[in-house]
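Note that one protein chain of the assembly has been removed; the remaining protein chains are unaltered in position.
Which chain is which? They are A and B, in the order written, and residues in each are numbered from 1.
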Amino acid sequence: MESVFKKLSLTSATLILLLLTSIFVVLFIYAKPAIDEFGLKFLTDPRWGVTVQVDTPKVDKQVATTEQVTDEMAQNDNLQTEDLLLDDSSDNSDSLLTDDEDGSTANTKEVYGGFVPIVGTVLSTILAMLFAVPIAMGIAVFLSEIAHPLLAKPVGVAIELLAAIPSIIYGMWGLFYFGPLVSKYVGGQSVSLLVAGLVLGVMIIPFMASLTRDSMNTTPAVLKESAYAMGATKFEVIKDVIFPYAKQGIIGSIILALGRALGETMAVAFVIGGVFTFPKVVTDPTVSIPVVLANSFAESSGMSMSALFYLAVVLFVLSFAVISFAKFYFLRNKNEIFNK
Amino acid sequence: MRFLINKIVLGLSILAALIGLVFLFWILIDLTIKGVGAIDWHIFSNDLVNNGLRNLLIGQFMLALTAVVIGVPIGMIAGIYLQEYSYGSKYAEFIRNLSDVMMSAPSIVIGVFVYAIVVNPVGHANGWAGSIALAIMMIPIVVRTTDDMLGLVPKELREAGIALGAPKYKVIFDIIIKAAKVGITTGILLAFARIAGETAPLLFTSGNSQFFTMNMNQEFPSLTVAIYNLATMPDENLVKIAWAGAFILTVFVLLINLLGRYVIREKK
Partner (left out) sequence: MKNVMEIKDFYFTYPKAPKPTLKNINLNIEENKITALIGPSGCGKSTLLRSLNRIQDLYPGNKYDGEILLKINDKMENILEYKKENKLIELRQRVGMIFQKPTPFPMSIFDNVAYGLKFAGIKSKSEIEGRVEKALQGAALWSEVKDRLKESALGMSGGQQQRLCIARAIAVEPEVLLFDEPTSALDPISTAAIEELVVELKERVSIAIVTHNMQQASRISDYTAFMYLGDLVEFGETEQIFLNPKEKQTEDYITGRFG
C-alpha cells in the first residue's frame, strides 16, 4: 500500500511534466504543416489568408520549392502587399471563404503570416504595462506604507478581490463603456489597440498591485525603523530601503503580470477590433494572437488551422520564456508570490 | 526641499492609488447597474433558447465542478509527492518550477491543446473537453497550494505519527492533510473560483449550447462562452442577458473568493 501510493504520487507529479511537454509537442505537430510551409518567415509576414499566384508552372514538385516560391513571392509582392492587406482587412471572413475556393485551383496558394497578431500582442502588452505599472506601484506603496492599517486592510482586500474578477468582465466593460469614452476623447474607433492596451492594463493592475504590496511587506520593520530613526522621509525610506530590499520580488511581480497580459484573451477580444491590419496610429484597430485564436479557430481547417496552431506555439513559447525568466531570475526562493 | 519631494511623491502615489481604485469601482458599478437591471425571475427559469440563463448557469457550474473532480486529486497527490516523498530532490524542484510556469500558461493555449487532443479526435465540442481544459488550468494551482500548505505542518507531527507505528501514507492522510485542511480548502476554493470564470479555454472545447443538458458528450452550455457570443449581438435583449450573466458570474466568483480567503481563514 505504502509503495503503491508512493508510486502513484510520483506518477501524478510526473504528469505535470508530461502535460507541459505534450502541450508543446501536440501544438507543434498540428502546426507542422504551417511551419514546413512558411518557416520562420511566418513571424515577419504580415499577410494572413492571402491568395497569391504561383507563377512557376515548370516546377511540378511544390514541396521541394516551397522555400523558393515564398521567397519569390515576397519579392514580387512586396509592392502589392500594402494593397492586399487593406483589401483583406476590409472583410476578413469573406476573403477566407474565397480563399478556400481558390485553394483548389493549381496556380494559387494561400499565405499565412503571423506578423500582425504578434505585433498586436506585443504592442497591447506594452501599452498595458505603461499604464498599469505606475498605478500598480502607487497602489502598492499606498497600501504598504502610506495608508493607515485600518484603511489598508479593506482596500487591500478589495484589490485582491478585483484581481479575481473574470477577465471577460473587463472586456465587456471595455466594449460598452470604456471604448466609446476613449473614442470620444482621444479619437479613433471604440475598438482599437489603445483601448485594448488600456483595458488590459486595468485588468492587471490589481494583480500586479497585490503581488507588489506583498513583496514590499517582506521588508523587515527594523530596517524601515532604523531609517526613520535617522530622520529619513517616507519617500526616502521607500526609495532607499523598501525598493532595494524588495526589488527582486517587485520586478518578478511586474514580469508575472506581463506574462498574464501577453496571454490574455477575453479582456482584449471585445476591444481590439480583430482585424488583420497594422495599426498606423495607436487608435487603429488590430488583432492579437489570443484574439485570432478565439475568433477564427472554430471556422478554420487545413492550412489556416495549422497556421493558428503555429500562432499558438508562438504565444506559448513567448509566455513560457517570460514566466521562466521571471521565475528563475527574480523569484527564486520567493515562491510565495506565485500563490495568488 | 527633501520634504517637498517627499510630499509630491506621496501625493502622486495616493493619486495613482485613487486612479486605480476609481477604474476598478467604475467597472463594478457599471456591471452592477447593468446586471441588476437585467435580472428577473424569467432568467433563472428559462434556458438560453427562451432568453434565459438557467442551462448556462448549471452548465458552467457542472463544467467547473467536473474539473475540480478531475484536477483536485491529481493536483493534491502531486503536491503530496513534492512535499512528502521527494526529500527535496532536484527532480521535485524541477516539477515544482514547471508547475508554477504552467500556472501562468495562456488559457487560450490550453483550450487549443485540448481541442487537438479531445475535440478533434471526437469530431465535435463536448462537455468533457471543456472540463479537461479547466482541470489542466487547475492542477498547477492545486499542486502549489497542497505543496505550500503541507510544508507548514511541523515535521514533529509526521514523526509522532510514524513513531506510533503508522505507515507513512496513513500519517499523511489521517494527520498531515487534516492539519493543513484549512489552507488546502482555501486554495481549492480559490482555484475553483478562478476556473469557474474562465472563457478562453472553453471556446472550442465545451462550445456552448442553447439547451439544457447534462450529457457531457455533447456540446455543453457555458455561461462565459455565451456571454462572449451574446455581448456582441445586435439584439438589445440578448446583450441584456449577457450583462445579467456577467453580473451573476462576478457575484459568484467574488463570494467564493470571500469565503475562501476571509471566512474560512478567520475561523481557524
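In this text, a residue touches a chain if its C-beta (ideal position, glycine included) is under 8 Å from a C-beta of that chain, and two chains touch if they have at least 3 such contacts.
Model, not experiment: these values are computed from the prediction.
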| item | value |
| --- | --- |
| Chains still shown that are in contact with the chain withheld from the display | B |
| Among B:I14, B:A179, B:L238 or B:I264, the residue in touch with the chain that has been omitted | B:A179 |
| Contact with the hidden chain (one of B:R96, B:R158 or B:K240) | B:R158 |
| Missing-chain contacts mapped onto chain B | 87, 154, 156-168, 170, 174-175, 178-179, 181 |
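Quick note on the criterion: only the chains that are shown with their structure count from here on.
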| item | value |
| --- | --- |
| Chain A and chain B: spacing of chain centres that average the CA atoms, whole Å | 20 |
| Contacting residues of chain A [partner chain B, same complex] | 1-2, 5-6, 8-10, 12-17, 19-20, 22-23, 26-27, 29-30, 134-139, 141-143, 146, 155, 157-162, 164-170, 172-173, 175-177, 202, 205-206, 209, 233-236, 238, 256, 259-260, 262-266, 269-270, 290, 293-294, 297-298, 308-309, 312, 315-316, 319-320, 323-324, 327-328, 335-336, 338-339 |
| Residue ranges of chain B touching chain A (in the complex, touch as defined) | 2-3, 5-6, 9-10, 12-17, 19-21, 23-24, 26-28, 30-31, 34, 74-75, 77-78, 80-82, 84-86, 92, 94-113, 115-117, 136, 139-140, 143-145, 148, 167-169, 187, 190, 193-194, 197-200, 203-204, 224, 227-228, 231-232, 242-243, 246, 249-250, 253-254, 257-258, 261-262 |
